[in-house]
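Only one protein chain is missing from this complex, and each of the others stays in its spot.
Should a chain be cited, it is by its letter among A, B and C, assigned in written order, with residues numbered from 1 in that chain.
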Amino acid sequence: MDTTMDLRTTPAQEAFRLEARSWLAAHTPPPRSLPSLDTAEGFEAHRQWEQTMFDDRWSVVSWPEEFGGRGVGILEWLIFEEEYWRAQAPLRVSQNGVFLLAPTLFEFGTEEQRARFLPAMASAREIWCQGWSEPDAGSDLAGIRSRAVRSEGDDGWLLTGQKTWASRGAFAEWCFGLFRTDPEAERHRGLTYFLIEMSTPGVTVRPIPQIDGETGFAEIFFEDVFVPDGQVLGGVGRGWNVAMATAGSERGLSLRSPARYTEAASRLVDLYAHSLQTEPARAARSADAVAQAWMDAEAYRLNTLWTATRVLSGGSVGPEASANKIHWSETDLAIHRAALALLGPEAEFHGDGVDAPWLDGYLFALAGPIYAGTNEIQRNVVAERMLGLPRG
Amino acid sequence: MDTTMDLRTTPAQEAFRLEARSWLAAHTPPPRSLPSLDTAEGFEAHRQWEQTMFDDRWSVVSWPEEFGGRGVGILEWLIFEEEYWRAQAPLRVSQNGVFLLAPTLFEFGTEEQRARFLPAMASAREIWCQGWSEPDAGSDLAGIRSRAVRSEGDDGWLLTGQKTWASRGAFAEWCFGLFRTDPEAERHRGLTYFLIEMSTPGVTVRPIPQIDGETGFAEIFFEDVFVPDGQVLGGVGRGWNVAMATAGSERGLSLRSPARYTEAASRLVDLYAHSLQTEPARAARSADAVAQAWMDAEAYRLNTLWTATRVLSGGSVGPEASANKIHWSETDLAIHRAALALLGPEAEFHGDGVDAPWLDGYLFALAGPIYAGTNEIQRNVVAERMLGLPRG
Amino acid sequence: MRFAFSDQQTEFRDAVRQVLAKECTTDHLRAAYEEPAARSPRWTTLAEMGVVGLTAPEDHGGLGLGMLDLVLLLEEAGRVALPEPLLETTAVVVPLLSELGGSGDPGGVGDPGGSGGVGGAWLDGIAAGDVAAAVGTISTDSPPIAGADGADLLVLFTTAEAGDGEAVPEVHLVDSASVTIRTVASLDPTRRLGIPHWTPKDDTRLASGATAREAIRRTADRAALSTGAELLGLTESMITMAAEYAKERNQFGKPIGGFQAVKHLLAGAQVKLEFARPVVYAAAWALDEGEPHASRSVSTAKAYASDAATEAARVALQVHGAIGYTWECDLHLFLKRAWALAEAWGSASEHRQRVLDGLVAGA
Partner (left out) sequence: MRFAFSDQQTEFRDAVRQVLAKECTTDHLRAAYEEPAARSPRWTTLAEMGVVGLTAPEDHGGLGLGMLDLVLLLEEAGRVALPEPLLETTAVVVPLLSELGGSGDPGGVGDPGGSGGVGGAWLDGIAAGDVAAAVGTISTDSPPIAGADGADLLVLFTTAEAGDGEAVPEVHLVDSASVTIRTVASLDPTRRLGIPHWTPKDDTRLASGATAREAIRRTADRAALSTGAELLGLTESMITMAAEYAKERNQFGKPIGGFQAVKHLLAGAQVKLEFARPVVYAAAWALDEGEPHASRSVSTAKAYASDAATEAARVALQVHGAIGYTWECDLHLFLKRAWALAEAWGSASEHRQRVLDGLVAGA
């Protein structure tokens, strides 16, 4: 009977939810009260918040207790996320590390690496940025040119090249990324996954102001940056496999949580209900789009539970990750477009007005179909790996 | 002052419109009263109707009088089309000849060819079908394999091969199409444009029933079909240029008339107004799509006038023809989709019900993005020739 | 929390898939186009497997299972565009008869709990494969009823006028032998549209008033959800056919499936299907469990499934090109069903409206 479908949370899960909810109610700063993540001041304020979470073991609930987590499962993590977004808690300054690097460390890291890096990551003492893209290798990750040459005698490597679009790169302490260790090898062969301390001599950071004027990401220049062997993750020359295996299997831990979208969709419905009073004709014209956006978020939530159940039963996530990326990025846009349509002429207000979050959210959502592999690339993956179409 | 913009029709044009309207009012069979064009009986009934038109010089108004026309200009032709569609007159069984072949004959035909073919075409004594596509050369027209070999001594050619998707091919008297006269030449070189009588020995027709069960088009098999030199159009080996020049310049005569879409859009608005009474909630949900479809038709009308003015001033139509194809095919779909949405559960009725024309129209519209070069191909043309993007 | 089917459910699905792959080929479909019928040897096979009586109580020869057990089988029915009325009979009429048996509706004829009652006899017949049903509303402007032409049993919803002039909903159980059916042509002849010529009588009334209203509401939910499930299967079939064709068909010297435009059309349709599926399954669970937001789940499911099918139909036809536009190509058998079902039991936009109205009302 335990194999029957059941979409209800268990009493234990509900207890966990209530514990999280009451902790968040007591500790979460007021919505949007922290300075922007993309300023030095805001970065530290967000770090402080994550340290507060860490102190009470809420920063990485799904990690083993030895690294600062609670050892809960993926479903509990999803519940925590629901509460986190419902509380309108701050954006996670640690997200690149916690959601992208950590699963890789769990799968490919040595025991020393885990002990060295995970607790510092969980407590936000060390914030990570990612060094994937290069100026001429955006969606074409296999086109990476930054290289690492052996520094014989020093038990390490000298890294040279340039990475770009590193979110939080302006302030992060550490960077993870791929470098070419075998210049002879073709494209995705000969790459190695490195962990690099940003304070190492030879690392230069140039912040890149983004469309809203804030400094969301940075270019990172490497010039003979020494990285010891202990900071190679998963073996020399295996970088592509390490990066892709994590992206693919996800281990459940780096699934993009639906709570962010269901929370925004719920605010969208509130905005619609409000507009029904103040601008009924405009609200009526937006009704279909509002409903669709809400449903898109709901579909994402259900698809995540569906996938999570599969992962918990030993299944893996393959090209579905690409379908997922397409869906969440389009959902995020659908939610924010519908909201801006409801706001009408007020959509352009930018600043401290009460509805500015929708515009900010829209600008952020616009990047969704671009980063983490453009949606064009993801559609290629879906067509080739789910439908077996030729590579063309 | 005659160079000022003026969207009003002239008094002379209005007089022409009224003459057409009153003739059509007196002669047009009741809407949908003729049997389907795609049956032997319907084909003859439609031919009869065109002969009636021809007798009073209404079948090819823009042609010179010597061939049965009235020698009016492109704007008058557009006015005639508005009246024709407003009268819900029958589909033109002669359309492949009149709208596609005739402009080519005017531009590339010899005097003998024009005298031989145009009057018979205008009077519908001879109906033409087209032989462009082949089973393995649909959108890839340059991939044509049907060939013509010189029949020395006979002053002619022997044609062998297979054409498909020939609308009205089951009943037509004549066929025009491209055949490969130089097997050594690459792709679009070495093609020749032939005019072929369907009763010639060696021609076999296999009707192809289409999605609605009717026989809209046919396969045509050629086995050593003799075609005399006098039935080569535009010179041996020049077939591609002849076919493309006509498709491109259009000479104004084969512009797809907007009247068909504006008339359907106007019926759509009527259907919407009716639905507002009978199914107000459903009508409200469809309002935006109805308005958009009406506007799409209106935009097509205006774009056609814009293009017609340019052509009248000596301008030509280049890759805009591809933009045009994309727009009208999507407009046709938008109109019919909106209508079916208004009909709701009644959309599937097929037969003698009063609203069956919408479903039939939808099925017909579905072919729009496919035939005459798929919209995918047209988008390539727009990107490459209007925006200068590389061929990829 | 566990969002997956049981092994038993997927095994039953696999068994049905296997049978239908043999007994409901496109040749069979073409035969059904020529002579549409409510029942067929295939229907008997499905009854013998327990599929037709799946939702009927065990003491009426059924398996006593619910929508969650049926939803995967409806998906299979959609995959092969099954022409028989599994949806109307097993997903809609059987649960309605089973439920109304206990309603104690005064003057009603249904007594499915006792084997002697009229409703009970119909249930026995359904589970045995001898009865195909159809369900719909009779009013001055209601559309024809899908499956009415050729059905053995009709469940008809009507409105009576009470003494105080108020409209009272009623559910009637009608032997098709006792009525004449005017047929209406559908683009898909296996839809067997018909308008029954019939006037309500006391001895056909199964329920009225609040009981009937609730039964009609639940019927609409079950029918919308089940239609969504069939659309999933149709969607997958259309995508698969188009992908297979795209691998074989060459243009410009290579398979058209290698062109990004074709890839992206199919990928877009596939993503919609991937996301429609869990939405439909969750709605089936919510209906069985009587969850408070079950109707909203159903509307989300139907809207998602309708849109996925409509998009897949558009894409599949575009990828096939002119071939897809011919009677010879099997694609149209699936397109027509998909177009009809996308509108049946509420269009996508109608269900979106229902979802939003419910959300705003806090329902």
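Just a few scattered comments:
One rule holds in what follows: contacts are C-beta pairs under 8 Å (C-beta built on N, C-alpha and C of every residue); 3 or more make two chains touch, one makes a residue touch a chain.
Given the structure is predicted, the values throughout are model-derived calculations rather than measurements.
Of the listed positions B:Ala40, B:Ala115, B:Met244 or B:Met295, the one in contact with the omitted chain in the full complex is B:Met295.
Listed residues A:Ala15, A:Ala115, A:Ile211 or A:Met244: the one in touch with the omitted chain is A:Ile211. Of the listed residues B:Ala115, B:Ala281 or B:Met386, the one in contact with the hidden chain in the full complex is B:Met386.
Contacts to the hidden chain, counted on chain C, fall at residues 259-261, 264. Contacts to the hidden chain, counted on chain B, fall at residues 2-10, 13, 75, 269, 272-273, 276, 287-288, 290-292, 294-295, 298-300, 302-303, 305-306, 308-310, 313, 320, 323, 326-327, 376, 378-380, 382-384, 386-392. Chain A meets the missing chain through residues 133, 136-140, 143, 164-165, 208-213, 217, 278, 281-282, 285-286, 340-341, 344-353, 359, 366-367, 369-371, 374-376, 379.
We take it that only the chains that are shown with their structure count from here on.
Computed from the mean C-alpha positions, the centre of chain A lies at a distance of 40 Å from the centre of chain C.
Among the residues of chain A, those touching two or more other chains are numbered 288.
Those residues of chain C in touch with two or more other chains are numbered 259, 262, 349, 353.
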